[in-house]
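Heads up, the thing below is written out as structure tokens.
A single protein chain has been removed from this complex, and every other one stays in its place.
This part shows chain A:
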Amino acid sequence: MSVVAHRNQVLGLYRDLLHHSSKFAAYNFRDYAVRRTRDAFHAAKNETDPVKIEALIRNAEHQLEVVKRQSLISQLYGGEKLVVENPKNQKILRRH
């Protein structure tokens, strides 16, 4: 696969993962999923080994399915908001 195709695929995965991660109703899971996605992608951004890149992409695709499924379930059983979730922090994507 060409570099450009890889790049678009990875950015698409990053986008989708963040998008679905931010849909968890439960604060802890949501925060963890967003943080984990962000950390993992930034940690691997300089990877050049094509075999490793392929493996990382496969893993991201798998995780995306997990996050999609679990965030949906989380929405079905959404409980009360935590005290830390005050309206000021409602922007799900915490800027960094």
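Here, contacts are C-beta pairs under 8 Å (C-beta built on N, C-alpha and C of every residue); 3 or more make two chains touch, one makes a residue touch a chain; residues count from 1.
Keep in mind that, in the parts below, contacts and distances are computed from a predicted model.
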Among "Rab3 GTPase-activating protein catalytic subunit", "Ubiquitin-conjugating enzyme E2 G2", "Trafficking protein particle complex subunit 2-like protein" or "Acyl carrier protein", the omitted chain is listed in UniProt as "Acyl carrier protein"
In the whole complex, of A:His19, A:Arg36 or A:Lys68, the residue touching the missing chain would be A:His19
Missing-partner contacts on chain A, residue numbers: 7-8, 11-12, 14-15, 18-19, 38, 41-42, 45, 91-93, 95-96
